[in-house]
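As you look at this complex, bear in mind that one protein chain is not there, while each of the others sits in place.
The block that comes next holds subunit A.
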């Protein structure tokens, strides 16, 4: 029997640091998309509540469940559930909500890049045409948007200091280049940098 195949990351693991900011690959997590079947959202939420003590968020935010589970509103009638690497998430969710929703493994389809550090907001603003003011794009909020020409799921960390760009794996290198170029371009002198 041949040896098991080794996993390869879409991007190098090393973090890039520029002007006090850091761009790094977020730890790999297991991810499953949840697409509730017609008219089953209520039952699905009840099942999730029973199993994980959470319901799917209506707003574009992320809510946390037990054992590191995160539920993110990702699109129309679609959520992403993620869990720490090693979790048999598909089986766990199937047990909890079989026949109530389409469950699809998405662990390898997306890569998350984290941009952190003072001034990160001004770098995000070079790529994303969203109002990032903390009163508008509040910590913990998520948006499906474009970073330059690349579609991303953008999430602001709950502590407001960092942003996650979740991107299709095949586009990860392009996005990494674009964020890195924006970081190198510096923080515009007119920017108000959040303390």
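The definition used in the following text is that a residue touches a chain if its C-beta (ideal position, glycine included) is under 8 Å from a C-beta of that chain, and two chains touch if they have at least 3 such contacts; residues count from 1.
Convention: contacts and distances are computed from a predicted model.
Chemist: One chain is missing here; what is its name in UniProt, given the choices "Branched-chain amino acid ABC transporter permease", "Twin-arginine translocation pathway signal", "Sarcosine oxidase subunit alpha family protein" or "(2Fe-2S)-binding protein"?
Modeler: "Sarcosine oxidase subunit alpha family protein"
Chemist: With the missing chain put back, one of A:42, A:66 or A:186 would touch it. Which one?
Modeler: Within the whole complex, the residue contacting the unshown chain is A:186.
Chemist: Given the contact definition stated above, which residue among A:24, A:55, A:78 or A:158 touches the chain not shown here?
Modeler: A:78
Chemist: Could you pull out which residues of subunit A are in touch with the chain that's been left out?
Modeler: Subunit A touches the missing chain through residues 1-10, 33, 35-39, 76-78, 101-110, 122, 125-126, 128-133, 136, 148-150, 168-171, 173-175, 177-178, 181-182, 184-186, 188, 190-192.
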